[in-house]
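Reading through the structure tokens given below for one structure.
A single protein chain has been omitted from the complex, and every remaining protein chain is retained in its original position.
Our next item is chain A:
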Amino acid sequence: MTAVALRQMGTLFRVEWRLFHRIRSNYVFVLVIPLLLLLGMRFVQEQMDLAAHGLSAGPVMVATAAGILLIFSLYSSVTGLYVARREELVLKRLRTGEVADPVILAGGASLYVAIAVAQIVVVTAVLSVMFGVAPRQAPAALLGLVTGVVLMTAMAAATAALCRTVESVMVATLPAIFVLPMIAGIYIPREVLPDNLGDILAYAPLSGTIDLVRSGWTAELGLAGIVTRVLVDLVWAGLFAWVAAKRFRWEPRT
């Protein structure tokens, strides 16, 4: 990325930052989701017999929290943002200027990336303390976070491409909000599922990220495993980016 593009990203980030603070209810969104998540985890981990599947609760919870935050704080917010900015003709306005299309999208998303990453860092830190576990393969977790952010942003752009109005965002994001956590090992670790199903779901979007984050705390993946997970995520991200590039609309339908 060039220096000019970085400077433009900075401007777009600051604008979104200012707008974020202008609407007070946003603070609730930033604090409440992670808090509910932590409370929910505390409850769920007592229900699920993870040990019987050779899993330890701490790393599973860390990966689950990262997945949920990526979907709720990043994916659904950014999808809504893209559609809202399109309906206000802000995206069209920006395209009359010097900012390149990918920078317009990345710049808008950057604030929500920062928020999601901050939430993930705090929540995983708290969970690590709660469960008495520490990262053992930090680079894997970091790779998981990066691929997750890239994948969720690309998926948000692809979803926004399919939304006609702000109202339709709710419906369009439902599959990702309900189905993705089921199939990507976020709600239910794949080890708990029948073997065949688990093997197939290893290739679901975001599965790679979940595995990588968990391995950050368990060091269960070797180099080949890490590379495979990163590739699976990047292929999905590429696919969503391709849909977005083909179908993204920069102004409302008339």
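To be clear about the criterion, a residue touches a chain if its C-beta (ideal position, glycine included) is under 8 Å from a C-beta of that chain, and two chains touch if they have at least 3 such contacts; residues count from 1.
Heads up, the rule we're going with is that contacts and distances are computed from a predicted model.
Chain not shown in the complex: UniProt lists it as "ABC transporter ATP-binding protein", one of "NADH-quinone oxidoreductase subunit D", "Chemotaxis protein CheY", "ABC transporter ATP-binding protein" or "Fe-S cluster assembly ATPase SufC".
Residue A:L89 is the one among A:L6, A:L89 or A:I200 that touches the chain not shown.
Check A:V99, A:A140 or A:V232 against the missing chain and you find that the one touching it is A:V99. Across the interface with the omitted chain, chain A contributes residues 7-8, 11, 15, 18-19, 22-23, 85, 88-90, 92-100, 250.
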